[in-house]
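Removed: one protein chain of the complex. Kept in place: all other protein chains.
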Amino acid sequence: MITRLIPLLIFILLAYTSSAQEVSPDGVFHFGKGEIDWGYAQGRKVGNTLYVSGTVSRGATMEEQVKGIYERITKTLEAYGLTSSDVVREVLYTKDIEAMKTSNAPRMAFYDGNTPAATWVQIERLFSPTALVEIEVEARFDVPH
Amino acid sequence: MITRLIPLLIFILLAYTSSAQEVSPDGVFHFGKGEIDWGYAQGRKVGNTLYVSGTVSRGATMEEQVKGIYERITKTLEAYGLTSSDVVREVLYTKDIEAMKTSNAPRMAFYDGNTPAATWVQIERLFSPTALVEIEVEARFDVPH
Partner (left out) sequence: MITRLIPLLIFILLAYTSSAQEVSPDGVFHFGKGEIDWGYAQGRKVGNTLYVSGTVSRGATMEEQVKGIYERITKTLEAYGLTSSDVVREVLYTKDIEAMKTSNAPRMAFYDGNTPAATWVQIERLFSPTALVEIEVEARFDVPH
């Protein structure tokens, strides 16, 4: 009985994974179902613009979190066929802007020469009490290359 | 004498209400004249984009303010012929992000399945000392439906 269910289980698993990691026909990208429960999307494409939600990452230190955040932003961009060179605007919210200044290496590696308009501010806290930094970006599909 | 002035008074009242609640030919929407004194507009349309100012609301509790804010955002969207399904980006600034987490019901009711890119941060305070939360949104006229 269980062997007959395996293809079905594989299909459900693939369908779920797929739906969580692919851009929907209306331009929505989710990392997981939890985003729908909270009423937001990791990525949202409309016209030539890709709006990316404030992104966080696990990590014990500021630099680990910065590295993880740009990895997640990279995955988001890739889902739409974009790269870091298409990011044109960034807002970075951090609990410790001095620590952020010394943790900029993974961010510089991500942008690799691209220079978006950017704003950095130090705020009280973020959604998760352990998050040290959250980064929102806007990318465009019409950046000249 | 006063009876002869009534039609004039009604006209002035309607004209004022109308001018405060209609979108100008250059895409500007104000809730009231106070916005002009402070140099901003509740709504500003350019091309396919509607920029909505950080919106606050009176209310004794976080949930009351959240409810009031989305009612005001709804009125703003309606002035342009849009609905909550056209909101593609949101930034939510709050004085208490844990209280916001438990006050999300009016926000979820507003979005009704729509998932914008969203960023939530906890900040020190807002323009009015009694404001607990302020929400900025961006809507688009070219969201596929």
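The first chain written gets the first letter, and so on, giving A and B; residue counts start at 1 in each chain.
Simple rule for what comes next: a contact is a pair of C-beta atoms (placed from the backbone, for glycine too) under 8 Å apart; a residue touches a chain by one contact, two chains touch by 3 or more.
Keep in mind the model is a prediction, meaning the values are calculated, not measured.
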item	value
Among A:W38, A:Y80 or A:Y111, residue touching the chain not depicted	A:Y111
Candidate in contact with the missing chain, chosen from A:P25, A:P129 or A:P144	A:P144
Positions on chain A where the hidden chain makes contact	48, 88-91, 97, 101, 104, 107-108, 111, 114-124, 138, 140, 142-144
Residue ranges of chain B at the interface with the undisplayed chain	25-28, 30, 35-36, 38-44, 46-47, 49, 51-54, 91, 93, 123-127, 134, 136
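Quick note on the criterion: only the chains that are shown with their structure count from here on.
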item	value
Where chain A and chain B are represented by their mean Cα positions, the distance between them in whole Å	27
